Structure formats: C-alpha cells, structure tokens
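Note that one protein chain of the assembly has been removed; the remaining protein chains are unaltered in position.
Chains here go by letter, A, B and C, matching the order in which they are written, and residues are numbered from 1 within each.
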Amino acid sequence: MKKVSVGLIGYAFMGKAHSNAYRQVNAFFKTRVKPHMKVICGRNEKNVKEAAERYGWEEYATDWREVVDRKDIDLIDICTPGDSHHDIAIAAAEAGKVVFCEKPLANTLKETQDMYKAVQKAKVIHMICHNYRKVPAVVLAHQLTQEGKLGTIYHFRGTYLQDWLVDPKFPRVWRLEKKRAGSGALGDIASHSLDLARYVVGEITEVSGALTTFVKERPLPSQPRKKGKVTVDDAIASVVRFENGALGTIEATRFATGRKNYNRFEINGSRGSVAFNLERLNELEVYFRDDADHLQGFRRILVTEARHPYFGAWWPPGHIIGYEHTFTHVVHDLMEAIAGDTLPTPNFEDGLKNQKVLDTIERSAKSKRWERVR
Amino acid sequence: MKKVSVGLIGYAFMGKAHSNAYRQVNAFFKTRVKPHMKVICGRNEKNVKEAAERYGWEEYATDWREVVDRKDIDLIDICTPGDSHHDIAIAAAEAGKVVFCEKPLANTLKETQDMYKAVQKAKVIHMICHNYRKVPAVVLAHQLTQEGKLGTIYHFRGTYLQDWLVDPKFPRVWRLEKKRAGSGALGDIASHSLDLARYVVGEITEVSGALTTFVKERPLPSQPRKKGKVTVDDAIASVVRFENGALGTIEATRFATGRKNYNRFEINGSRGSVAFNLERLNELEVYFRDDADHLQGFRRILVTEARHPYFGAWWPPGHIIGYEHTFTHVVHDLMEAIAGDTLPTPNFEDGLKNQKVLDTIERSAKSKRWERVR
Amino acid sequence: MKKVSVGLIGYAFMGKAHSNAYRQVNAFFKTRVKPHMKVICGRNEKNVKEAAERYGWEEYATDWREVVDRKDIDLIDICTPGDSHHDIAIAAAEAGKVVFCEKPLANTLKETQDMYKAVQKAKVIHMICHNYRKVPAVVLAHQLTQEGKLGTIYHFRGTYLQDWLVDPKFPRVWRLEKKRAGSGALGDIASHSLDLARYVVGEITEVSGALTTFVKERPLPSQPRKKGKVTVDDAIASVVRFENGALGTIEATRFATGRKNYNRFEINGSRGSVAFNLERLNELEVYFRDDADHLQGFRRILVTEARHPYFGAWWPPGHIIGYEHTFTHVVHDLMEAIAGDTLPTPNFEDGLKNQKVLDTIERSAKSKRWERVR
Partner (left out) sequence: MKKVSVGLIGYAFMGKAHSNAYRQVNAFFKTRVKPHMKVICGRNEKNVKEAAERYGWEEYATDWREVVDRKDIDLIDICTPGDSHHDIAIAAAEAGKVVFCEKPLANTLKETQDMYKAVQKAKVIHMICHNYRKVPAVVLAHQLTQEGKLGTIYHFRGTYLQDWLVDPKFPRVWRLEKKRAGSGALGDIASHSLDLARYVVGEITEVSGALTTFVKERPLPSQPRKKGKVTVDDAIASVVRFENGALGTIEATRFATGRKNYNRFEINGSRGSVAFNLERLNELEVYFRDDADHLQGFRRILVTEARHPYFGAWWPPGHIIGYEHTFTHVVHDLMEAIAGDTLPTPNFEDGLKNQKVLDTIERSAKSKRWERVR
C-alpha cells in the first residue's frame, strides 16, 4: 500500500493533535493510502526533537523551507500560528505537495485569497482542518439537514463559549496579539461556529457583528510585571442571515465563566430541530415534528453505534470517543481523498468562504451596520 | 383586614392566570391586605359570565368604563390585548385606582409614555405584570448579581423560544396583526427576555436588531379558506450593549420547533455564572469561580427550599411549583405594596424602559444600524 | 349541578394539599358533580379554625366522629396520620359516605384488610390518594405500557430519594415513631414507588428487602435536650419480581443528601423504555426501538400539550404545572367517579395490595429471605 510521507510544521497544541491522528488512524481505519510520519518541524531544536520522539516522527527539522523542498515529502501539514500559514502553504503548493492547513486559513482575507489561488494554480489537493465537522454527531446533523429531515431551516443558534481569559492575570500570550493571531475569539473559535453553520445550514449572506475586549492589558509572558496591550477581541456576537432565509446568531467568547469548550449549536426547521454541544460530543439532540403528536420530544441520540459516521471503527455502542478522534477522522478523509485523487472537504475554498464571513463581521463591527458577505 | 376590591378587564389566557392568583394568594401567603374578587369584565356576556362563575368572581360586567367608574373598585387589572391598555390604564389612573397591567405596557412607545405620565400625575400605585421576575430561581439570580457574587457581568444570553407558528396552517389570530398586537415575538416574548435582562444585569444602552416573518400569509380564523396577512414579526434576533459594559444577545421566536416555552438566559460574570430555563423553572444553574479549583462546576440548585424566595409558602423541598405560581407572587407583591403604600416592582417605569428597548430594536431592524436607546 | 359536600379530617400538609384541590378543580376542569368545601376537622381548635379560613372551608370541627355522623356530608376525606385511618374510614363507610383516604391506607395489613372489607360491605365509593398516579407524564407512561409500546417489560427501577433526615439534630417527629407512622421511608415514600410499579408494570409476587435506621436516637420535639428512639426505618432497599417476569429494584431513603423529592422510575421493555423523575414532573423520557436505527435515543417529552392527560385544562404547552396539581387530578377523577357511580382508581383494593407488598418487605427484612406476597 502506498505511503503518504508527511512533513508537519509546528509541534505545539495542534502539532500534538495532528501527530496523534497520523499515529492512530490505521490502528482503527483501513485507508487506501497510509500516512508515514516522516518529519516534524519547529524552530526550537530541543523542543522539536523531543516532540519527534514523543509523538513518533522519524525525523525532525528546524526550517520549514527545507522540509517543503524535500522530494520525499508528499504532504505538508501546517500547525503554526496564523501569521505563517500564507507563506508555508504557498510554498508547499508550488512544490506540488498536498497542503493541509489548520484553521483559520490565514489572518487576513487577502492572504487567504492568495493561498486559495496558489493551490488552485498548482492543482494540488488541499484541506483545512475544521475538525469539528468530523464529529460523528455533527455529520449526523448534516445528514439530517441534507436529507430534508428538518424541512426548511428557520434558525441557527451558535455559541462557542470558553473562560480561559476571565482571570485578568492571565498573560498576554501570542493569541492575544493581532499581528500573530489575526483576531481573538473571532478567528479562534467563532470561526468554528461559522464553519459548522455553513456545513449544516448553508451560506451566510449578511451579518451584523460586535467585537469587545473586556481586559485591555495583561502581564507579558516573559516579564510578568510589565503589561502588554491585548489587540484582539475577547468576545464576538453577531446576527446573520443565510442564503436560504434562515436567521442566525453566532457568539463566541473566552469570558463565559464555567464554560470550558462549550461549542453548541441548535438548528430549528419546519420539520425538526437538532442541538449539539462539543462538551458532550457523543450526543445529538434531535426533534421531529413527524413523530406521533403526544410523543414528540428531543431525543438524546448517543452517536456511538457502528452505523453512525466513523464510529464503527472505534468501540462498541456507548463507549465514547473524545476530542482528538475528530482529527483522526480528518486525516482519514484526507488519506481517502489522496487515494482517490479527489478534493476532501472542508478545503481551502471553505477556508476562504469562512474568512469572508469573519472579515465581514469585523467590517460590521467597525461600521456598526449590517454588511453583505462578498 | 382591609380588602382590595379588584376589577379585572379581560377573561382569556391572562384573565384566567390573574384570577387564579387572586383566588390562591391568601391560601398560601399572609398579606397585610387581601384581594377581593369583585368583578370581571369582557365584551362577550355569555363568556364573561361563565368566566366569573368558573374563576370565582362575585360579578361580571361587559363595559370596562363602567367598572373603572365604580366607587367600590380599588384596583383595575388590565388583561386585554395591547391596543386597549392605553385607554383603560389612563382612565383607571384618573379614577384614582391602583393600576395593574399586563405586558407589554402598550403597543407603541407614545402610548406607553402617556400611560406612565398618567399614573404619575394621578399618584396611584401601578405595576406591570412581568411575572417571570417572580420565579424564585430568577429572584435568586437577581440576588446573586446584586450581591456581587457573579462579579463584573460580561455577558447576557437570552433566548425565548416557542414553536406554535411552525405549522403554516395555523390561523392568522389577533396576535399576528400589528394593529392589535403591536408586534409579534418582539412584544410578546422578547419583551420578557428584555425585562429579565434589565432585572438581572441592568440597563441596555444600544442595540442592533433584526426582525423576520417566515410565513407571510395565514388562513383567517373566521374564513379558513381565505388568507390574511401576517403583519408582525415571527422572530427577532439582536445584539445589545449594557450600561455596565456587558455584551448581550437576545433572541425570540415562535418557529423553534420542539421548544415550547423555552425562556432561557445565561449570565457570565468575572466571579461566576447563572443559567435559567423557564421549562424547568424550579431550577437555577450557578457556577462560582470561588469554589475550590478542582471542584468548580455548574450547580443545579433546586430552588424549592423554605429559605428561597416565596417558596416557604408553598410545599416541602423538591415539591415543585408551576407557571401560574409566578402570578400569585406578583399579586402578593402588589398587595404588600398597597398595604405599605409603596411602589411595587416592576412598575410602569419598567414598562416604559422595556418599551424603549423594544422600540429601539424595531428602529434598528429598519435602519440596519446600531441604535441607541433613548 | 349536584354538589358533593366534603368533610376533611386533618389540616396539616395533606390537608393543605387536598383543600387546594377542592378549591381549584372547577376553575380548570368541568366535572359532572362538584365538591363543596363544607367542613374541615382537627383537634386543635385554634389551628383548624385558621385552616378553615385560609383554605376556604365553610365550617370547622374538632371531633371527626361528629363530622362522620353529619347527614349533610357526602364524602369523608382522611388526611390524618396513619394510626387513625382505620377508625375514621370504617366509621365513614358505615355511615354511607364516599371514603377518600391518604396513603398508606393504614399502618398494618390487618387494619387495611378491615378497611377494605368495610367499604365493600357498605358498598360505598372509595379512593386512596396515590396522587403520583395522576401526574400527566406518569399516565402517559402507563398508557405506553398498556398499549404494548414498550413490549415485554424486563425491568422496573424505582428510587424515592429525600434527604431531610441527614442532619442528626433533626427532631424525633411523629413520622419517626412506629406507633404513629407505622413505618418510615417504607410506608411514606417506598409506598409511592410500589404503587407506581403496580400501576405501570403490574403485580409484584415476591420480594427480598432490607430496612435500615442510620440515626437511632434524635432530640424530642418538645424537649430538644432529651433524646427519643427512632423506631422506624430510615431507608429501605429491595429486589422484587413481578407476575409478568420482570425483575425490579425499589429503594427509598431519607438520607440521600441533595435529593429532595427524587421519585424516579425507569422501565425497560423489549420495544422501549421510559424514565420519570418527580423533581421534573412535566417531563417523560421515552425510548423506542422501533425508531430508525441511527436515530434512536431517549426523547424528553414535555408532557404539557393539550392532548396529554389532564393538561388541556391548565395552560399552553411548556407552561409547567407543579406538585399540587396532582391532587387536583385525583379530585377530578373522584368527582367523575361519584357522578358516574363507578369506582375510581386507585382505590382501597390498590391500598390493600400495596400494603401486602409493604408488609412482605418488612417480613423479608426480618427473615433475611425472599418472601412471597400473599
């Protein structure tokens, strides 16, 4: 069986999650091509060396350009902060590699457009890692809307709530600098809600948004006695309209005390509704108006049956899976796409469309008006 | 003990709920003055006579003006559709009666302002029936924010979801006519969310809102083969900013399939959070950052202890109360206010402030811009 | 319309709940005969006088024998502690009254048998107040088992959990004296679980039970510095077998810290399951194996629709009812039975059958063997 030789750029949180996916995918899934964990790359030699050993990479490297240039690498996986996605992705595309990139695709719409052009021009396979699309329960929600089981969609209600910034003493890490991170809750987590909205409902055409920064200065990580400016949003709230007439709300914050990874959405349609919450990712709540009148209610489906998306590869019913499994599903889909020479979803086109919505929310937050996505 | 002689105008849904409150209040609560169920009034003699008998009123009447003019009536309770609140309330105030009015106070801001002026001028006691303020769990949430137990408030997230209009064959009842009802989900249910937002967080200063009507024509109640226009909103979504810096979202709809009376709010503050849902009104979820680090979690408090607001009058812990009890609490507070010659809350001032926010949401929905509440 | 003149014996917790039911039933339900709240009876004149006024009784009395003897009384309602049920019920039956009695029917099996013989001999209508049978969600569960929607029943799992005795300083009230109360958690709350088991599954044939008293002495109510013996059980746990082959567990305790009125049961059948919890009495969880394979899940049915048992009389969907409404339903059924001259359920036969199971559990707890119900 053909091996896909992977070069992973970045070894932190996402590097750990992606490494796990490559290591695990074929212990559970049969894919027509298999990833080969060739080289992991990061600027700090000591750390990247340790990561290579720990996560099971054959080699390590410190210069991503060298990795991109290697003939024996088939796939470049980009797990670095957003400000470097652009250069790496374009170089990888030009080198003819499969390009697999963490979300958001880039920090600006312009960069995103360039990246999308590059992969199209190079005719390479590309994918964006919106891993929550690959939660079995989310795929089931998507299937229900696609099959019309929920009828006409009236509402989407997305909230992504975390609380890791509530403490004002939490340091001014790179994720709080616009230059590095592009934006705050908007690009980091609202982007997930938006991608899910597009996946389960459809395209967003118009938005009205607000951004807020509650704590404007924080201790610098390296000099805790000095403070640095927080240049990104702590929270974002918006009302959106979809192409199909649905009305939506999307909210994301890092100041929702007690909510840890509460990525929840609810869809209401003329025939039914669904609700999902990432903190209980093995469950999907579904309501059908077609049920007998006196027996209608939200069903809590434990999406852990062999017949549910992806689950058959894992464990018996009720033996739940966790966060990292979503990445394994992404890698599964990517491997199958490579084997079939097709484009997986979500890909850079989704990344670009998502970025357009994020960008429109930022514009609306400034203009204080509704703005059209364009 | 002094009796407060009540004239109730309206005998439908709200008339039934208010009647129940007068009938029940003193079987459970000791109040310094007691309501006397004197006269119920409605235009249809057959129906109002039946209601009088059924609900325990001494007399019935068919002309509200006659009731307002009666010397032996101390309190006028207004349970009619919104388009008649203005005239009845002003007449009652001028007649020196205690004025107790269903929400929203009126259909337009102008009417509301006139009504507020009238009660002030007449120096009568007035109250608006935002009964959800009197759910024990909601009072507990209010106490927690007032005592600072939640710290600085960052977020309010209010959704009032129902689904009784999802079926397009549902008739074009009076609640769907702008002339009668003033607005749709906005005045009917978003008004509750807004009132709760003001009660537990504080004043709203700025809003961006959207209104939508999904089903634009419906069968006429009297001629089901003919269709009439729906001239109110089916759903409303908005982002709001509070005086204290908090960012909020408020959404209300009658198209949320499967949600029956899902009036939910969540508040996130620097020290804690609370969440409430009217479908489980005996419960309050509360999170405290002051709890031991490894033992923090949302507590599901069953707000049914003798020490909880109002509950001591009812049943032992865990023996839950229902929807209509909230009206009994309102009447309890009103009787106590009359006994003490003080102004109960919420009163017409709250009604006016609420109306200003509703009005601003409508303006914003038209202008497609953020609008200041003024 | 015919009036049923009621004499209520007892004015404490149950007296308050029954009074409420008589006062409320016809404001919501149309019954063919209506209760007339004639006389309430208790030994303490001051208290019973106050209760009469508060709860809306025309008269009060201090000697139950006089009330039973009155010609103008049609119905004797027994809300006193268990040790007096026997005498009152038999006298009432002999006087030709409708006899309505709180549960458990009596403190001993012998007394219960005598009472059942008395009502049969006198050919009077009789009813036992197992009010939880009249929760709309419980009736729905019953309907589902009756209609075969759950198939063959394999399991019943009943737990009735409270925590009001956890504090060892809680006084030795009459409910903790065997002479007055008959038993502890067994007769007080396990009796509810057993009655529900019989209602939704069927007859119990064999039991193995255990009784425990965790705190053996408590301060006397009148002399808190002195201690009195607790002569009843604090907790009871049992395994039971049903006539239809199902295997059950029934547990009741007043030492389940944090559980206030957690009367939960779950039934598992070959085609489906249901779960109910009194702390959320407006909800029923139902699972159907006949649902599409990938969409099976426990539905949370909000049993608040007009088409659900009893609910149409109350409020719109999602506007929940509370604990006391169950008594109103009981009185509704009793009035309808009187109007139709039929026997309502549950009645003294149920009371007797329940008592046999309670008695068998006590025997088993002593013998430390399985015992047959006989």
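In this text, a residue touches a chain if its C-beta (ideal position, glycine included) is under 8 Å from a C-beta of that chain, and two chains touch if they have at least 3 such contacts.
Computed from a predicted model, the values in this text were never measured in an experiment.
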**Asked** Given the contact definition stated above, which residue among A:R180, A:R280 or A:H294 touches the chain not shown here?
**Response** A:R280
**Fill in**
Sole touch to the unshown chain from C:Q24, C:T145 or C:S238: residue C:S238
**Item:** Residue in contact with the excluded chain [from C:K2, C:R43, C:K229 or C:R289]
**Value:** C:R289
**Item:** Contact residue for the chain not shown (choose from C:S5, C:N47, C:T62 or C:T212)
**Value:** C:T212
**Contact partner of the left-out chain, one of C:A256, C:L281 or C:I321** = C:A256
**Prompt:** Out of A:S273, A:T304 or A:N354, which is the one that touches the chain we can't see?
**Reply:** A:T304
**Item:** Touching residues (missing chain, whole complex) on subunit C
**Value:** 150, 154-155, 157, 159, 161, 163, 166, 208-210, 212, 214, 235, 237-239, 241, 245, 247-249, 251, 253, 255-259, 266, 268-273, 287, 289, 296-298, 368-370
**Request:** Extract the touching residues of subunit A with respect to the undisplayed chain.
**Result:** 13, 17, 19-20, 23-24, 26-27, 54-56, 162, 164, 259-262, 278-282, 302, 304, 314-325
**Request:** Can you list, in ascending order, the subunit B residues touching the missing chain?
**Result:** 140, 284-286, 291, 293-302, 305, 307-308
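In this text, only the chains that are shown with their structure count from here on.
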**Prompt:** For which pair of chains is the number of C-beta contacts greatest?
**Reply:** A-B
**Asked** Using CA atom averages as chain centres, what separation in Å is found between subunit A and subunit C?
**Response** 54
**Item:** Multi-chain contact sites of subunit B, meaning residues that touch two or more partners
**Value:** 259
